[in-house]
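Of the protein chains in this complex, all but one are displayed in their positions.
And then chain A:
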């Protein structure tokens, strides 16, 4: 039984997965011939010229993973959220507070969330357009192109992969 469940079965899966995208090693993303990351693993963007992902409790280092585990009523935690709101408003003048989606000021569960909602990406467009001297509607288009709709158009939320969006942004 040991051999069957812990030996043969995972080897079989690993073997068949050689045919899968990424050959079972995980799917990587390349930019200009260089591997810049994994498609499903988020990374940190601190520069205002890029779209920025969600706060992370592990600094986006995928050697580990984890969330903040802060309870909803924790006072210290709520102070951190307030600071994130203030920081975001300072970097994005003109944005109204009530338009900030919750995911931009709360840490993800894995600390490696690769996605934003389309609204959270669109909110950053004016800032990036100004810093890069690009027209806003061109960036809005770019976000739309990089938005993945619900599964089969019916199930689940729409998402934007931040890494792919930023690669596309650099290649404009």
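Criterion: a residue touches a chain if its C-beta (ideal position, glycine included) is under 8 Å from a C-beta of that chain, and two chains touch if they have at least 3 such contacts; residues count from 1.
Heads up, the rule we're going with is that contacts and distances are computed from a predicted model.
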- Item | Chain excluded from display, named as in UniProt, from "SGNH/GDSL hydrolase family protein", "Glutamate ABC transporter permease", "Potassium-transporting ATPase potassium-binding subunit" or "NADH-quinone oxidoreductase subunit D" | "Potassium-transporting ATPase potassium-binding subunit"
- Item | Absent chain, residues of chain A that touch it | 1-2, 4-7, 9-10, 12-14, 16-18, 20-28, 31, 35-47, 50, 54, 60-75, 77-78, 81-82, 85, 97-103, 105-117, 119, 150-151, 154-159, 163, 166-167, 170
